[in-house]
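A single protein chain has been removed from this complex, and every other one stays in its place.
And then chain A:
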Amino acid sequence: MFRRSFNRFCAGEEKRVGTRTVFVGNHPVSETEAYIAQKFCDNRIISSKYTLWNFLPKNLFEQFRRIANFYFLIIFLIQVTVDTPTSPITSGLPLFFVITVTAIKQGYEDWLRHRADNEVNKSTVYIIENAKRVKKESEKIKVGDIVEVQADETFPCDLILLSSCTVDGTCYVTTASLDGESNCKTHYAVRDTIELRTVESIDNLRAAIECEQPQSDLYKSLGPENLLLKGATLKNTKKIYGVAVYTGMETKMALNYQGKSQKRSAVEKSINAFLIVYLFILLTKAAICTTLKYVWQSTPYNDEPWYNQKTQKERETWKVLKMFTDFLSFMVLFNFIIPVSMYVTVEMQKFLGSFFISWDNDFYDEEINEGALVNTSDLNEELGQVDYVFTDKTGTLTENSMEFIECCIDGHKYKGVAQETDGLSQTDGPLPYLDRADKNREELFLRALCLCHTVEVKPNDTVDGVTESSELTYMSSSPDEIALVKGAKKYGFTFVGVQNGYMRVENQRKEIEEYELLHTLNFDSVRRRMSVIVKTQSGDILLFCKGADSAVFPRVQNHEIDLIKVHVEHNAMEGYRTLCIAFKEIAPDDYERVNRQLIEAKMALQDREEKMEKVFDEIETDMHLIGATAVEDKLQDQAAETIEALHAAGLKVWVLTGDKMETAKSTCYACRLFQTNTELLELTTKTIEESERKEDRLHELLTEYRKKLLREFPKSTRSLKKAWTEHQEYGLIIDGSTLSLILNSSQDSGSNNYRSIFLQICMKCTAVLCCRMAPLQKAQIVRMVKNLKGSPITLSIGDGANDVSMILESHVGIGIKGKEGRQASRNSDYAVPKFKHLKKLLLAHGHLYYVRIAHLVQYFFYKPLYDAAYLTMYNICFTSLPILAYSLLEQHINIDTLTSDPRLYMKISGNAMLQLGPFLYWTFLAAFEGTVFFFGTYFLFQTTSLDENGKVYGNWTFGTIIFTILVFTVTLKLALDTRFWTWINHLVIWGSLAFYVFFSFFWGGIIWPFLKQQRMYFIFAQMLSSVSIWLTIILLIFVSLSPEMLRIVLRSVRRRSTRSNLSCKKASDSLSTRPSVRPLLLRTFSDESNIF
């Protein structure tokens, strides 16, 4: 049998497409056959993006794909080629600065990746070559090399296990770094090579392996039993020999590594929208100015007065071309309304800001000794924008630490810690169970619990003499199983461990029973059950199966169901996870057949999964139901409070779970997602299957619900939020199969219809529970909501591998560093240890970041709206730093207040601060101030002299005055907006003003030899010697700040008035202060808009 299986691997003659042939040790199989070296990729892992050579061109290319950078490049080129009023340096320098900073940041990140790659690639491995151990670097491994791996080492590539130091050729492996499951998995060597345990013998092996072409599916099969994956770690085995089959980028790990697609935040999209609006303004402005110029020039003495003649070249230029260059010049002149330094400041703000999340002590969890993890810094502000929260149930809402609560054997309920001391007298206290089932059935049930699992016993390093069974540590990929095994232990049956293929169980009489483990039919989420086939000491072959009720009930005799079903449903109502246990005896002849089928399926190279499933399906039939178990899934700490807070913050919480409806529903009640007065609308197989034609029934239900909801809520959306607080709350429950019925309905015309009705219903419900979801369906739902009208921001939170798809799909993905492995947190944007941390993450951090970035952006668009032409450089130095500090440190509301009053979150939802209203406000403010500055100074210059000695000032003084006012106003305005003055704010704001003054003195104090024109020479100092100018500056600063001050006063007055209303009406009127402005083009701009 094994011979045959190996032959399948070794079927080296024909080289089929979809398979590859590997020669073990790179020796030809037979002497006659010429050895053809095949080309496989080497064992280098490359996760980095750039090399030293292509960094510059590639990085530059990528940076200029950004619309803003491209725009500035164009401006720069115009300035270089066309005669323009401003020197190319003014736009070239900031652009250069921005590009350099970004390049350095990306280069650094790539260097880190290079380093990480090198660490892996240069690690030493031992390869068997010519009967000798040769030390090599990991990247030198070729396909076909025989690799020696020692205990606690990581496999350098995907290996086929040839032999291990143990006689039976097994080895233990943990795949913690691949999928987070920390239990040891057993892998088996290929039967034919088990004996080859020395260097010499293994080198003499002549064989060829035929295997599938590299595939990425990590979960499809964590290897047939003898494939060891790169990244996994060898445990509890001294050393193994294996032959490399997949190397480098073809290993499963590398194939699974995928660059996450860049998520962009709504704020960034708003920025782009603003950018385009400003671009439009710019073009209009330039066009108007060009027209005006030519109108003005139409009088000849304006065009070319005698004192200012044109050069010959200028005169000869073609008129249209000249107009065009004039237009371009104006564009360049006004290009400062689009802030070049904004992008870099925004990037820096995000980058530095994300540290505050990972630094937050409140996210620290003692248990796993870790705090929050930030995988991307681009989405900080998005946390303050979330509309929909999709959460996984298991491990996210709940602890995923299971406790065995009760069981039911043949309809008899066993509860509490039973003193199952058979034969001995009952201990005092209330009877642990009400009545007992048949003794044999009871033992069978408990044995089933002990046998039907994949739990590993971690060998304790116990000193001899201590009883083995006293302290056993169980490890499993599923906590349910541990709970069950522990539960069985309470009743007297202890699982001791697996030895040489025998499962050992200590029964109530302290005897060890041994069962030969013949087959394990692993759990998967489609079958929703697992089985083991064991052989008892007496030679009977038994199959034990456990699984969800829906998966087990159809496969057992009908009459057994009723008794247990009551219990199962009752338990499910209480929020327990229930599993049903069934068994069947297999006759020896039958077993032969079953065994053959199973092995065939396992060895299949193609469609292995389908074949296995088919075989499993055949085996798990006609079983007898013995009982059911109930396991409590504890809610996470403060899960309910968090959900309530999120609700209060106006978020819609959807629970997407793979669990069955009853369990999920009870969890939802427990965590207060559904209130007791919530009316539930159910769209499940149960409600639908009553009718003959599912689709008709579905249609009927959908329309009925819609009617109901539409009647309840008036059409206008504005009162929707209010309506929630006053009207009946609705919750929707839908399960996977119904959902797929809705989404993939056969008639395409109908499906669209269903879909829209379904969405309408969903939108009107406060809470939605989707149960029995496949991972892909979770993502489907998220995508569906994401594409709703108004494209709400979605957030997904989950902990398991099954949540990855939805985490990747949603705008913000949050991973829980939970027990179901690291898969989720690796793929998420943020990872926190517990669900409760979501509250602070969203309400405090999200809120603050949003407000900060919104201010930052507005400030940037506001700041340079004047023609600050020759002083752009100042812009970067003087006014960027304060806003950066502000945007990092501002806490306009105390963090504690934020977390305790979730309603505040609502105020910023819907991108409220980057809407048309505030945008116009800032723009007009800027225009107003620009006017004030210019005309203020203009009128000042009407006089003969501003000085006490009668000397005159020129145009450069004029510019400097305006600019000084500008710098002061802008900085002071920021100071007015700052509500949280730390010493850093003080330093930066006052410091930058001081620096401005100092710099101006310095810049004007020396004749700079490298400058062609000494325009600024002594201007600033001379300017300050005039009292009039001082007075003007003070006056104008005050005038331009007064609207802001007025706004503050009016706002505080208005707030008082709303508060007084509030106290009278006692209604939640703060909701009505939510801006009713419609989003300004915001998210209608797709991602393409900033990629060329």
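The rule is short, and it goes like this: a residue touches a chain if its C-beta (ideal position, glycine included) is under 8 Å from a C-beta of that chain, and two chains touch if they have at least 3 such contacts; residues count from 1.
In the analysis below, contacts and distances are computed from a predicted model.
Going by its UniProt record, the hidden chain of the complex is named "Cell cycle control protein" among "Medium-chain specific acyl-CoA dehydrogenase, mitochondrial", "ATP-dependent DNA helicase II subunit 2", "Insulin-induced gene protein" or "Cell cycle control protein".
Only one of A:Gly231, A:Gly371, A:Gly492 or A:Gly627 touches the absent chain when the whole complex is considered: A:Gly371. Contact with the chain that does not appear here is found for just one residue of A:Glu268, A:Asp360 or A:Glu620, A:Asp360. Interface residues of chain A facing the missing partner chain: 85, 299, 301-302, 305-312, 355-356, 358-361, 363-364, 366, 369-371, 851, 889, 891-893, 895, 897, 904, 907-908, 936, 938-959, 976, 979-985, 1007, 1011-1014, 1017-1018, 1022, 1026-1028, 1031-1032, 1035, 1038-1039, 1042, 1045-1046, 1048-1053, 1055-1057, 1059-1060, 1063.
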